[in-house]
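All protein chains but one are shown at their positions in the complex.
For reference, chains read A and B in written order, and residue numbers begin at 1 within each chain.
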Amino acid sequence: MRRIPPTAWIGLAIIALNLAALLFGPLLAPYGEEDILGGPFDPATALNWFGLDQNGRDMLSRLLYGAQMSIGVSLAASLLSFSVGLPLGFLAALRGGWVDTVLSRLVDTIMCVPVLISALVVLQALGSSLPVLIVTIALLDSTRVFRLARILGQGINVMEYAEAARLRGEGAWWLIRKEILPNAAAPLIAEFGMRFCFTFLFVAGLSFLGLGIQPPYADWGGMVKDNQQGILYGLYAPLYPAAAIALLTIGVNLVVDWLLAGRTRPQGEGR
Amino acid sequence: MSDILTIRGLRIEAPNGAVLVHGIDLDLKKGEVLGLIGESGAGKSTIGLAAMGWGRGGCRIAGGTVAIGGQEVTAESPAGRARLRGARIAYVAQSAAAAFNPALTIGRQVLEGPRHHRAMGKAEARAWMLELFRALDLPDPDHFGDRYPHQVSGGQLQRAMVAMAMSCRPDILVLDEPTTALDVTTQIEVLALLRRLIQRYGTAALYITHDLAVVAQIADRIQVLRHGKPVELGPTEQVLEAPREDYTRRLVGERQASLAGEPRRHEGGAELLAVDGISAAYHKVPVLSDVSLSLRRGETLAVVGESGSGKSTLARVITGLLQPTAGSVRLDGQALPASYTARGRDLLRRIQLVYQLPDVALNPRQTVGEAIGRPLGFYFGLKGREQKQEVGRLLGLIGLDPDFAGRLPGALSGGQKQRVCIARALAAKPDLMICDEVTSALDPLVAEEILRLLRRLQDELGVAYLFITHDLGVVRRLADRTAVMQRGRVVEQGPTEEIFTPPFHDYTGRLVASVPELRRDWLDQVLATRATA
Partner (left out) sequence: MIPLILKRIGLGLFTLWLVSVLVFAGTQLLPGDVASAILGQSATPEALAALRHSLGLEQPALVRYGQWLWGFVQGDLGQSLASQQPVADLLWPRFWNTMFLAAYAAVIGVPLAVGLGILTAVRRGGVFDRAVNILALGTVSLPEYFLGLVLILVLAVQNPVFPSLADVYPGMGFAERLDATTLPMLTLLLVTVAQIMRMTRTAVLAVMDSAYVETAYLKGLLTGRVVLRHALPNAAAPVCNVVAFNIAYLITGVVLVEAMFNYNGLGRFMVDAVAKRDLPMVQACAMVFGAAYVILNMIADIAAIALNPRLRHPR
C-alpha cells in the first residue's frame, strides 16, 4: 500500500461524509424536508446553520434530504453505466474481429452527438422521470466506459503473459478474471470515480436547467435553481447546494488523482 | 597535460537517494579510447553522462569532480556545463531512431550544435558535415542531410548520429552502446568506421558496452565496473589475456566459452517435430518461404539468423499463433491444426513457449506459485497440497528456494524471472519447448547460468528444445543441430559441428566472420581479408 498523501486523505474524508449523508441523511436532518420555519432567505442562526431557503425551509435539512436524490441517482447511473460498458469493452478487446468492429461503430455513432444534446433530445421525448434519467445517462455514459475498458483490455491482451495464457487454452472468462482485471483495477477504479463525478455534475446540471429530477423530489441542482434569485441580493443561499456539489466533486477528484499518480490520466472526460 | 578527462571520486545518487556510483576515478588521455565494461546496473552510462555534467532521470552528482582539459565541469553553472556539451564532449546514444527529432531534417539537427556553440562559420560547418557524411560512408552525402530521420535506415541513422556528435569537433566522444542494437553484420561496418574516424581526427572516446569482444577491437584500455564500483583497470591485452580480478575472469571466461564452446552431441530419438514447406506472411508481406525443419525427441535444434530472418515468426507458426499460407507442421507424425484455437488441451500442453522478455511474460499480479501452479491444475488437475508440493519440486529443479512461491515477479531479478518462466513451461511436462531468444535480454553471466540450467534440464528430463537466437555463441554451446535462416528461408541445416566448421555456406560464413573475437587484432584481420577478397 503506497503511502497515502494528505490530499487523498482529504478526498477520502469528503467521500465518507457524503456517504453518511446518502445513507443517513433524513435521519440526521434536524427538520423535515418541507417544514416552513420562517421567511424566505432568513439568515443563519444557531438553529438553522445555513439559514432558510427561498420558501423558508431549513437549508441544512433540505441538503441532507437532497443528498439521497443527488448522490443516489448518480451512483445508480454510474453503476449501471459500468455494468454495461465494462463487459462489452473487455469482450471487444478479447474477441476482436467483427464483434469489436460492430460494437466500436455503435459507440462511435452514439458519441457523434455531445452528451447534453443527446440527453436533452431523449428527455424531450420521454420526459424526466427518475428511471428515464438514470437509464439515459447510464447508456450515454457507458460509451466512455466501453472505450476505456477496450483500450485497457487490448493493452493487456498483447502482453506476453496474456498470450501465454491463451496458448495454454484458457477461455475468455479466465482471461478477463485473472489476467486483465487485476492489472486494470487501478485505472478502472479511478475511471469509476471520474464517471461518477461526471454523472453527478450532469444530473445536477440538468436539475439546474429544470429538466432533471422533478418535484416533489429535491436534489442539490434543483435547490441551486430555486435559490438562484438570492444571489442578486447578495445572499449566500444558492451557494450552499452549489458548494455541496463542488465539495463532493473535489473529494472524488482528489482520490482519483491519488490512484492515478504516476500514470498519465487516460484521455477520458474529466466531467 | 595530456589528460583530456579527469574524474576523481565521482559519486552519483538517484532521486530516491540510492547510490548509483560509489566514488570512481578515471583518466582519459588525448586521442585514447577507454572502454567501460560491465553488466546492467554497473553504472557505465551514468558515468558517461556524468562526464558531460548530465544526470538522466533526475540523478545528481553527489560528490567528486569531473574536469575536461583542466576545466572543472562539476564546478560550473548549468549554463557553463551547457557550453561544454556538444562542443568539447559529445554523446552518441544507443538508439538513433529515438535520438533524432522526427520533425526536423537530419542536416538541420547535425548543424544545430555548431550553430548554437558558434564553433565555426556556416559554410565551414556545412563543409565539415559533408566531409563527415563521406567519411561515414553515407549514401548521396551531398543530399543526405535533406532527409528526415524516418526516411533512412537504422544503420544509416546510427552513423548520422556519429556525424552529429562530431559536428563541433569535440575533444571527447561518449559512445553509449553504439552498436548493440545493430545486426552482427552491420556492427562490423559501424565499428570500423568509428575506429577510422577516431584515429583520423584524434578524438578521445569513452566506449560503453557490455560486450568484451567488441570493446577489444577499439579500446586502448579497459575499465571494468560492477554495481557502481570499479573492479579492474588496465591495457586491453592485459585485461583480456591476464585478468587480475575474479569478476573480470568470469566475464572473459564467459565470452571465451561463448566463442569456442564445446559442442553438444546428442543422439536424438524418433522424429518429434516436422516442419514441411511452411510459408507465412504478415499483412501480405511474405516473412517465411518454404521452410522445412526436422527435430528429434530430446535434442536441441537451434534456429539462428539476424533480425528479419523470420525465426520468431517460425515459432509463432509452430505454436499456432500465426496461420501459414502454405505447408504443414506435424507433431509425432500427426498434422497440427494451423490455429491454436483449434488444438485440444493436450496438444497445447505438449508444445510450450518461453519468451525473450521475462518482465512481460509473467503476470505482475500473480505470485510465482500461482504462475507455475496454473498449468499443473489446468492440465493435470492438481490442486491444493499436491499442487504446492509439485510447485516446490519444480522450483528446486530450476534452482530457486520453495519460499519463492509466495513472491510477486516484481521482487525477482531478470534471471530469476526467466527461471520461473522455464519452470512454468516445464510444469506442463511438454515434449517440445520453444525458447525464443530467452537469453538475449539477460546479462552475459546470468545468461550463461540459464544456458547451463537448460542443458541440465534436457539431460534430466529429455525435453526437446527449439532454440531461437541470433547469438552464435549460444548455438555452439547448446545445440545438437542447427538451422541457419536468412530473409525467411532456411539457408543451411545439419549437425552444429558440421555447420560451423569450414568450408562454410556463403551466408553462414559471413555470420561466423562477423562475430567479434576476443583478440585485439580481430577487426584488422577481417578488414584486411575483405580488402584482398
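Throughout what follows, contacts are C-beta pairs under 8 Å (C-beta built on N, C-alpha and C of every residue); 3 or more make two chains touch, one makes a residue touch a chain.
Keep in mind the model is a prediction, meaning the values are calculated, not measured.
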{"item": "Chains shown that the absent chain touches, full complex", "value": "A, B"}
{"item": "Residue, one of A:Ile4, A:Leu47, A:Val102 or A:Leu116, that touches the chain absent here", "value": "A:Leu116"}
{"item": "Full-complex contact with the absent chain, from B:Ala75, B:Leu104 or B:Ala411", "value": "B:Leu104"}
{"item": "Option from B:Gly38, B:Gly113 or B:Gly373 whose C-beta touches the chain left out", "value": "B:Gly113"}
{"item": "Selected residue (touches chain absent from view) among A:Ala29, A:Cys197 or A:Ile213", "value": "A:Cys197"}
{"item": "Positions on chain B contacted by the hidden chain, ascending", "value": "49, 52, 54, 56, 79, 82-87, 90-91, 93, 95, 98-104, 112-113, 116-117, 148, 150-151, 164"}
{"item": "For chain A, residues in touch with the removed chain", "value": "109-110, 112-118, 120-127, 197, 201, 204-205, 208-211, 221, 224, 228, 231-234, 238-239, 242-243, 245-246, 249-250, 253-254, 257, 264-265, 267, 269-271"}
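Convention: only the chains that are shown with their structure count from here on.
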{"item": "Chain A-chain B separation of Cα centroids, rounded to whole Å", "value": "49"}
{"item": "Residue numbers on chain A that touch chain B, as the complex places them", "value": "159-170, 178-179, 182-183"}
{"item": "Chain B residues touching chain A - in the complex, by the definition given at the top", "value": "319-321, 340, 343, 345, 348, 353, 355, 357, 360-366, 374-375, 378, 424, 428"}
